[in-house]
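Left out: one protein chain. Kept in place: all the others.
Showing chain A:
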Amino acid sequence: MRKKIYTLCFMCSVRCPIAVVVEDDKIVSIEGNPHVPAMKGVCPKGAAAVGWLNDPQRVRSPMIRTGPRGSGQWKKVSWDEALDYTADRCKEIFAKYGSKSAVYCERVNLVTDISKTFLKAIGSPNYFSHDTICKGSVNTACRTVIGYTDGQISADWSNARHVILYGRNVFESMEVKATNALLDAMAKGAKVTSVDPRVSITAAKSDQYMMIRPGTDLALNYALMHVIIKEHLYDVKYVNRWVEGFDKLSAFVDPYTPEWAETETGIPAKDIIRLAREASQAKPAVIFHYGYRASHHPTEIYFRRSLIMLNALMGSIESPGGIFIKKGPKDAGLKAGIRKFSEQQFPAMEETRRFDGCGEEKFPIADTAHGVGAMFPSAVLNEDPYPIKVLFAFRFDPLYSNFDFQQSLRALKKLDLIVSCDINFGGTTSLADVILPESLFLERSDPLQMGAGLKPAVNRRIACVRPGFDTKPMWWILKQLAQRMGVGEYFPYETIEDIWNYQLADMGIPIADFEQKGFVSLSDKAIWWDREDGIKFKTPSGKIEFVSSLLEDNGFPSFPPYEALETPEDRFRLIVGRCVAHTNVMTQNNLYLNELVPENTLWINEKRAEALGIKDGERVEIESDTGKGQIRAFVTDMIHPEAVFMLHGFGHQEPESRRSYQRGVADAMIQDPIMDKVGGSPALDHTLVRVKKAV
């Protein structure tokens, strides 16, 4: 019999609502959920999900390593054996080093509440998520200005009249809903400006593209603010009502003229002035997108702050066509939201200091909910602040995600126990001691998701087919482990229905309500707060803080002077990014996605390439202070002469993943260990490299 099942994709972290047609336990089709108007279809990753279903290159059963780390020698074991082994090893190690010696990292997902429960139950303060590496500084920056994280705000693309993107590659990072919302706005006449050292597909689809010197976005923004303030282009009423520290900003940006910015950014002063005026004409329906996955430099937090401040000057925060604060169940008039397992009472931890110094002296204002993942390798290698012995890497691969691959490799090799939960053999997984394979999202049901937004909703992922291999959902794995470690009581469930009922206990929504559309909407109309008086900024002052109490109270300035960026003539700045075919470092071995984009290339400006005697398609060597690799050159006029670009996520060294094995170069191999010490993000676009013909 044919069935249409509404569920949530997980080929990337966006989790689009999809409709899956199933017949005789086989997937017939995967399309967008028709009950969500902007879900007109699926991205190629969603379309390629079936390529994983019966892929023999997946992790097909629990495994225990038998040879040296990374040797590819494994013993297939039962779930009981794998779980007993993991729990026994943990008990042994914790007896000696305490449970603080365990670090848990993951890609934030529907099970995160249960992950955090597990960590609290075993008594370790050490958690970090993939978000910290991707957008730690965006998160911190947003909190310094408006008190919300980047995850608690979003852009009202469809009503925007001018959208300014700084490397934010909307059409290649591809959230289906956002993509369509922006395309619809463009069809209605919205203008899109792309600022990027490289022409992405988004840039090629924009109305105007500005090629900027890599790393100088902050200079552009200071000049834009300069023009906006000098020409009184800002929303005076809004600024007077909501902004703290406007005078300080005015005085600060006074010296940063468009002419000054021209020499720094390479963008003509007249274009900067024009952009400021054009944006202002569209206000408040303007989005200066705060972005991620681009422009990660050591001063990133100040760049992201400048973007939020530009929105504030346009009066666009909590304005249709601008940025909005996501609303939850209480805003929709409900008494309570989803009940969390991690909010139970847990025994006090014997050690509350974290491995990464997040929320402490090292990183006082980075978000402890995500940690500072970039610190993991050095914390392990230097045993600072204490020895780390165990890593739970749950569907996240820190080896290829952080800078300085060799350092990460040394750190992983130093650990006593690596427990990995993965779909296929990723970098960290192939070094693990034990692999607890997770079922694919099409094969498992997960805890419900609270989808905050203008129209908050609760969303559900439900299994569409039975697991093709001996794999399990993570909520089951974590409970099994916890039980074996003597803390099973914090996991009061047996089945997924128990979890759903627990989550919904205070909301009064029966689970049957998810059958019809896959989600339950909590509000039929978009919830906007009153721009004159009703915006609840979560800063100490309740206002938009240009002068940030969060920064200043922790000894950081709100407006440090701009530091000019030098790139020696014989070097390039390596910038990295994504394509639509792949999610981080996870999908390169997928049957269809591997065929679509099998390896990365090095984008290099045609004039620089000519001077170096490099021809299109030739192999080149790229080298930084940290590492080097060989890669094919893509010679083009679509990139700034000072930059070279490569896609993130390639150069896999896991022989089990045969399609992606040794295809391209891992950016992690080249990236220097530098970071934004205030915001907490690694500065993944800051590394200087040399490029030459490979011999």
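Assorted remarks:
Throughout what follows, contacts are C-beta pairs under 8 Å (C-beta built on N, C-alpha and C of every residue); 3 or more make two chains touch, one makes a residue touch a chain; residues count from 1.
Keep in mind that, in the parts below, contacts and distances are computed from a predicted model.
This complex has a chain not shown, and the name its UniProt record holds, of "4Fe-4S dicluster domain-containing protein", "Cytochrome c, class II", "4Fe-4S ferredoxin" or "Phosphate import ATP-binding protein PstB", is "4Fe-4S dicluster domain-containing protein". Checked against the full complex, the one of A:Trp260, A:Tyr592 or A:Tyr661 touching the unshown chain is A:Tyr592.
When the omitted chain is restored, the residue from A:Ala102, A:Val580 or A:Leu647 that touches it is A:Val580. Check A:Thr7, A:Gln57, A:Asn159 or A:Thr179 against the missing chain and you find that the one touching it is A:Thr179. If you put the hidden chain back, the residue from A:Tyr104, A:Tyr127, A:Tyr166 or A:Tyr209 that touches it is A:Tyr209.
Considering the full assembly, A:Val199 is the residue among A:Cys12, A:Val199, A:Val286 or A:Cys464 that touches the omitted chain.
Along chain A, the points of touch with the absent chain fall at residues 29-32, 40-44, 46-48, 50-51, 171-172, 174, 176, 179-180, 183, 186-187, 199, 201, 203-205, 207-209, 580-581, 591-593, 595-596, 637-638.
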